[in-house]
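The complex appears here minus one protein chain, its other protein chains still in place.
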Amino acid sequence: MSGAPREAACQHVAARIVEKTQENARTVMLALDAALECIPGQFAMLWLPGVDEKPFSIAGADPLSFAISRVGPFSERVHALEPGDRIWIRGPFGAGFSAAPGRALLVGGGYGAAPLAFLARALLACGGKVDAALGARGVGDLLFVKRFRDLGAAVHVATEDGSAGMRGRVTDVVRPLLRAGGIDRLHACGPEAMLDALASLCTETGTPAELSYEAYMRCGVGICGSCEHNERLVCRDGPVFTIPTGHASGS
Amino acid sequence: MSGAPREAACQHVAARIVEKTQENARTVMLALDAALECIPGQFAMLWLPGVDEKPFSIAGADPLSFAISRVGPFSERVHALEPGDRIWIRGPFGAGFSAAPGRALLVGGGYGAAPLAFLARALLACGGKVDAALGARGVGDLLFVKRFRDLGAAVHVATEDGSAGMRGRVTDVVRPLLRAGGIDRLHACGPEAMLDALASLCTETGTPAELSYEAYMRCGVGICGSCEHNERLVCRDGPVFTIPTGHASGS
Amino acid sequence: MCALPSTSPDLSCRIAGVRLRSPLVLASGIWGTSPSLLVRAARSGAGAVTAKTCTPEPRRGHRNPSAVDWGHGLLNAMGLPNPGAEEEVSLLRTAAKALAPLGVPLIASISADTVKDFGAAAALVAQAEPSLIEVNISCPNVQAEHGEMFASSARSAAAVTAAVKASTSIPCIVKLSPNVPDIAAIARAVVAEGADAITAINTMPGMLVDAESGMPVLANRSGGISGAALKPIALRCVHEIAAAVSVPIIGTGGVLTGTDAVEMISAGAACVGVGTAIVGRGAEAFSFILEELTVWLRERGYASLDQIRGRTQRPCSPSVTNRPPIPGTHVS
Partner (left out) sequence: MCALPSTSPDLSCRIAGVRLRSPLVLASGIWGTSPSLLVRAARSGAGAVTAKTCTPEPRRGHRNPSAVDWGHGLLNAMGLPNPGAEEEVSLLRTAAKALAPLGVPLIASISADTVKDFGAAAALVAQAEPSLIEVNISCPNVQAEHGEMFASSARSAAAVTAAVKASTSIPCIVKLSPNVPDIAAIARAVVAEGADAITAINTMPGMLVDAESGMPVLANRSGGISGAALKPIALRCVHEIAAAVSVPIIGTGGVLTGTDAVEMISAGAACVGVGTAIVGRGAEAFSFILEELTVWLRERGYASLDQIRGRTQRPCSPSVTNRPPIPGTHVS
């Protein structure tokens, strides 16, 4: 009994990359050797000491995974890491998606699909059915099409340049699905404009929805106000919000 | 879910006196409305804000009780308290007695009997048999004779002035009991001279013993060194020590 | 225990003539200066809300990690990100308008690099007519002209106070720092220059180190300790300041529960700042603390906060008991 005091839940853990998979032209999936008790829709902060620390959705819990799109200097640094290298994580943060039986439509815009394959597995595990609608600018930005197919989900694809699936926005494939009926719930993650369009569609069709937003994050623990979005804190009240109530969902 | 943070185990609790019983000429038993998870032989610090804080053996856990002898200014203040008044406690501190089946002899000198009735109940509860040897200067200092009798223990009494039981020291009644054999274990609490005499007797007769010592206590948590006794810290390694090893006993 | 009185205890208090219906004050920097979040704090039970400190020029603040929960509170170095005093004025105006119907006064907060700029910033935010202006001379995460906080010496703290008082007639609160040898001396100096109230305390400078990388955890290396670990430091500072000056004190640091608030008011605080509590207890921290405080007072039959304020200042009677023995003399 060496009586070592416990560490705080939210301090950094130095994890090691055990697998790195190229998912699309600008996105890699990193599997780490650390564990977080978390649900789909929650996020973690990834830290490279001396560089920066940024929020990323948890893309899988076992192994703990993140899908990182290269969009700027930090994500570029992360892309340069190889299996065996270290990356520091802390989390989980925020309120995630709720998992319920019924037929769910999962809508991902670009790297917004990151938390959705994790969610699909949770939905299937609790007896739900999953459709996926994935949108991106072009085929190079489409994320997780194969992962969703492998899970047995019906996958609907839209690209703005028409390089894969339907030419247009993801809302163009979602609209007919919602209007056709039979979708019990919509879960989405992606750019704000996409989420706002989906919110209108869901209100119009009376579809309950959970939407995951992004915002510029500093503290990550709901105290600094940096991530405010419509009077709510994305890092703590969200990132997943239900509509029409606008309240945080998940646990 | 108000998420109130937990308090430290060892901060003061303001307890209320629910019963006050005169036990002998200079000792009262105070029953409090607080609870401590503790074993016999452990002690607590009793605090009167603005006055002082002193160590006292736990004389019972349900209700939480202390037997306080009036020996100086602090114990005098405690004696002045009445049911309904407040007294502050923190604890438990230290290593207590161990409870095992077999025939145990409990030896108390003066208010040293304080933890022994509590111990007797624990010994009886685990199938042990209890003899008690109680000593004091005079009948007015004898503690817990009736309590031990009520528990069904054989009680042997010695007073220096002969005002009750055998005239002499408690060791005078203990010696023949140990030499006669049949005592599996001795537990004692009282003045140092008594404990040292008992230690010799136990070594001589090969009787395993647990002896509870006193020392001047400041921190109570084993850090200040004030309570050192034979290279050990009474507040932490003790107050109960086993002989011949001199190691702490209990949990 | 006495029977619960049917009436609720009076939780109101005053800072420099401004009445608060609840003694809980949203501490500066918590939730920024977003008007909607300030309203959220007021709705949850804050009796007054303090805006994020603004500076003459906009500041981006430090990179991440900028705030870390280390198990005994928070360590942060946000680096005073703020839109600058001019933009702040419009945020404060919006906030004040939204808060007015709730009866919750708004406290503006300013900081600057020079004594002169403190005066200018005060004059600027005064345009938004906040009820009070808090003068943050104690942020550990920015450097003043001479490389030390203005709260570090009685002289510089007094100079800032004088400059602010000369720039506005809105009552001003000076916010002090714990890492000084004698905080009471600083308090006396700012009160002598007209400070109408004191907030005690800002965070205590600290650093966390990541063992694996050997790097400081915060991007800014060091930051300010708030929350649980700060409470005894804050209680001590409030106790010392209350003994030294008679202006009201916003006792701030590690108040997480109603009992913590009782302790802070017992140490002499007029009212109680709340910040880091939100990390552990969520946005509803104010309502939880307020409820706990109300129940605590009611169960003990206290009718108002005045009845528990400053109890740590009462003399005690140490001569009642024998003095401890001299140690070591019996050691073999």
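To keep things simple, chains are lettered A, B and C as they appear, and every chain counts its residues starting from 1.
Here, a residue touches a chain if its C-beta (ideal position, glycine included) is under 8 Å from a C-beta of that chain, and two chains touch if they have at least 3 such contacts.
Source: prediction; values computed, not measured.
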| item | value |
| --- | --- |
| Partner chains on view for the chain not depicted | A, B, C |
| Residues in chain A touching the chain absent from view | 2-5, 49-52, 72-74, 77, 216, 218, 225-226, 228 |
| Chain C residues that touch the omitted chain in the full complex | 32-35, 58-64, 70-73, 75, 81-84, 87-88, 91, 148-149, 152-153, 177-182, 204-211, 213-216, 219, 221-222, 225, 228-229, 232-233, 235-236, 239-240, 259, 262-264, 266-267, 296, 308, 311-312, 314, 316, 318, 321, 323-329, 331 |
| Missing-chain contacts mapped onto chain B | 6-12, 14, 45, 47, 49-50, 52-54, 86, 88, 90, 217-226, 228, 231, 233, 236-237 |
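Methods note: only the chains that are shown with their structure count from here on.
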| item | value |
| --- | --- |
| Most remote chain, CA-based centroid, reference being chain A | B |
| Geometric centre: closest chain by C-alpha means | C |
| Busiest interface, counted in C-beta pairs | A-C |
| Whole-Å separation of chain centres (CA-atom averages), chain A against chain C | 37 |
| Intercentroid distance (Cα basis), chain C paired with chain B, Å | 47 |
| Chain C, residues touching no fewer than two other chains | 282 |
